[in-house]
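With one protein chain removed, the remaining protein chains of the complex are shown where they sit.
Chain lettering (A and B) follows the sequence in which the chains are written, and residue indices restart at 1 in each chain.
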Amino acid sequence: MKHRPVGDVSTLPDHAFSHHAPIWWGNLLMIFIEGTAFAILAASYFYIRRNFDAWPPSGTLLPDLGVSSINLLVIVISAAPFWCAARLARAEASVATIGLWLTLGVLFGVVAIVLRGFEFAALHTRYDSNAYGSITWTILAVHLAHLLAGTLETFLIALVMFVGPVEKKHYTDATVMAVYWYFIVISWVALYLIVFIAPRFI
Amino acid sequence: MREEDEIREKLETSWDEGSGLWAWLTSTNHKSISKRYIVTAIVFFILGGIEAGMIRAQLARPENRLIGPDLYNQIFTMHGSTMMFLFAVPVMEAVGLYLVPLMIGTRNVAFPRLNALGYWMYLFGGVLLYIAFFYNTGPDAGWFAYVPLSGPEYSPGKRVDIWAQMITFTEIAALIGAVEIITTVFKQRAPGMSLNRIPLFVWAMLIMSFMIVFALPAIVVSSSMLAMDRLIDTHFFNPAEGGDALLWQHLFWFFGHPEVYIIVIPALGMLSSMIETFTRRRIFGYPAMVLSLISTAFLGFGLWVHHMFATPLPELGQSLFTAASAAIALPTGVQIFCWIATIWSGRPRYTTSFMFVIGFFVLFIIGGLSGVMIASIPYDLQAHDTFFVVAHFHYVLIGGAVFPLFGAFYYWFPKMTGRMLSERAGKWNFWLFFVGMNVTFFPMHILGLFGMPRRVYTYLPEMGWGNLNMLSSIGAVIIVASVCVFLGNVWVSLRRGIPAGDNPWDGSTLEWATSSPPPAYNHLFIPVVEGRDPLWDMREGELAVVTGLRTDRHEGLLTSIMDAEPEHRFEFKGPTILPLLLAVFGGGSIVIAIFTPWGVTVGSILSLVILVCWFWPTISPDYDTPRKR
Partner (left out) sequence: MMDVSQSALHPGGPKAAAILQLGRFLWITATVVYVIVMGALFYALRSGTTRPATFADTDADEPERERVRTRWVFAAIAATAFILLLFIFVDVSTARTMSRVGGEKPLRVDVVGHQWWWGVKYPDTANPQNIIETANEIHVPVGRAVFIKMTSGDVIHSFWAPNLDGKKDLIPGHETRTWFRADSAGVYRGQCAEFCGHEHAKMAFYIVAEPRAQFEQWLQSQKSEAAQPTDSLAQGGERVFLSGTCAMCHSIAGTGAASNVGPDLTHLASRRTIGAGTLPNNPGNLVAWILDPQSIKPGVKMPPNKLDPQSMRALVAYLGTLK
């Protein structure tokens, strides 16, 4: 095969942001997959609802709004440090500053994880009590797994920012991490409405 | 020329993964991983086929005492699960992961280590299933494992747990493959390969991947619910505690129906490639073909209830699913008509590949038409869960997926190995398969109407099903002969086949622009695409290319999604043992979870350590470094 060069790409940059970056797509697809899983859990919740006369089942208290609402607030606010970190990363600012914002994000994550422990108690049911308990616990637990994974990942990226061998492409990682965290936040708002608020109306 | 040789040498060095066991275990090259994937999938096809043979042996005569119910139930469950989860889906993805980077002119898939992880997960899932089977712990609740039969009360023991965890493994692998393909196709197409120039094969793989992304979460969630019901006493499917047996069916088929198109759509892509080459004619109606694939994918998510017509659901609701099932015949028909128009205006070459293509038409349309029949609720109430349905899905699966796949083997084997398969043996392979397939499965339509339910290990002589079953079993023997011819052909051709050259069939897509087998880095230079059929559009036998990618590390070119304009360069990750380790620890935890929930905890911690190593940057950066303070 003979070749006919028609261009030279050696001067192109070696990193890019948002939908220009493969990792951004990988992350987005991950979000699609997990978002679909959440949607299916939510659908199962409403499907199971139909098998009960009362919801929550009679004898079970409504889920408490105290700790769960505080945690909702924590989780929503936690988007802020990620937003700052992502903006700085886009601007290719100093990595240490970005690391600091991410560390703040990790702290929020840890608080949310601790509060999640109390949220399980606030459900007033257990996973093995009945189908209501099973689905509500599972929704909380699956979201908890996201909090754990997200917090750990953020911690790692922050660490890289402080001590690791950093390349400019790690700016992209910081922005992608933020996108993933937004997903965790948004999905929780929806799931909170389903698990804690919906039983008061359906 | 001298310059080219220099570049080639440098690429050879930087992409070389070495040889020996360690190199094999650490490889992250999409071609070596896909080849393993394909070989493994064929091994599972043979295992699934041997199980099919046992099914046919048992059913050949009424009141046959060859196999008892306990074993029979394991065997047909293993057959269905193997064929669907360990053969059909993986083999399609594997062919895609091999060819897509070559066809779009890139050096590797987007996330090479993840790709390796996908293979190992798949392998472990399959091996787990078969080890369990040989220890008489094979799952026995059918490939869709309906609750409550598969629940803790009616399936004590570990059989169904094995099934559920095998699902977890293979679904992770399939999802990984889908993410790879989508990202690779979106970002790594050769400059100039705008959306309307993507080969139909690549479109098919892309669309299949999107279906995987949205369909598989349903089975991940539902099989996890099943595992929890069984292992930690949740009540998702327990009617006594407000759970629901039908919830499982909805969740399973919300995955299960798209699953069958996940299997058939890649095969349709293969057909487009083969038809184009063997008629020497551009595919008629490219935009219509792409739109048909996309609408099949969308519609595919709206059909799942047609597997549940015998359950209590509102009648009007069910009718909508009839209408949707009928509607999907339209895009399928459009593709078939476009292909016929292509053949009509081309010059067919009757190679073995093309014979399999013709076989596809003859068989798949039978299966498609019987599919439309059972989409009718009243008709399905008779046909459902009988051998009529078994006939339907073997016609579409074998006619629609296995035949194109065999055609594809003959077509791309030269590219993958550098040698041609024997055409003479190929014709035997084809005719035996074609005849055997019809003899095996056509009588099943009639058996179903004569009242024979599926999944029965025996039947009474006075039912009068004996003769047709015997015929069907004889057909299965013919298929076995055909598959043996195929295996023999591969064995001999690998050693003594005619050397293939770069482009033995005069194909039009980019995989034919490089040597056979392709070098580790695929293309010496990233090609520039100027039309839909780059090699047929080539001017004066010269391939337009871009230069300037670094040759001292695994550098790739990223282009924009719509128009494939060059955007930036990036680096592919290189070989590492980490994916294998992660599969061992992560997979180990999935297996141990069958026995104690602590498996998840321990495995997660071990996996975490691996993940830290995985993501920790290792190379000393000689790319742009950022501001530290």
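One rule holds for everything that comes next: a contact is a pair of C-beta atoms (placed from the backbone, for glycine too) under 8 Å apart; a residue touches a chain by one contact, two chains touch by 3 or more.
All of these numbers come straight from a predicted model, not from anything done at the bench.
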| item | value |
| --- | --- |
| Shown chains touched by the chain that is not drawn here | B |
| Among B:Tyr146, B:Phe301 or B:Trp428, the residue in touch with the chain that has been omitted | B:Tyr146 |
| Touching residue (missing chain; options B:Phe111, B:Phe284 or B:Phe409) | B:Phe284 |
| Selected residue (touches chain absent from view) among B:Ala57, B:Ala245 or B:Val492 | B:Ala245 |
| Contact residue for the chain not shown (choose from B:Ile46, B:Leu66, B:Ile294 or B:Ala327) | B:Ala327 |
| Chain not shown, touching residues in subunit B | 68-70, 73, 141-142, 146, 148-149, 153-154, 239-240, 243-246, 279-282, 284-285, 288, 310-312, 315, 319, 322-323, 326-327, 329-330, 333-334, 336-338, 340-341, 343-348, 358, 361-362, 365-366, 369-370, 372-373, 376-386, 449-451, 453-460, 462-463, 533, 536 |
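FYI, only the chains that are shown with their structure count from here on.
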| item | value |
| --- | --- |
| Separation of mean Cα positions, subunit B and subunit A [Å, integer] | 31 |
| Residues of subunit B that touch subunit A when the two form their complex | 4, 110-111, 114, 175, 178-179, 182-183, 186-188, 191, 213-214, 216-218, 220-222, 225, 228-229, 232-236, 238-239, 241-244, 247, 250-251, 254, 502, 513-514, 524-526, 528, 541-550, 557-558, 560-561, 566-571, 608, 612, 615-621, 623-629 |
| Complex contact set, residues of subunit A against subunit B | 1-16, 19-22, 25-26, 29-30, 32-34, 36-37, 40-41, 44, 47-48, 51-52, 57, 92-96, 127-135, 137-138, 152-153, 156, 160, 164-171 |
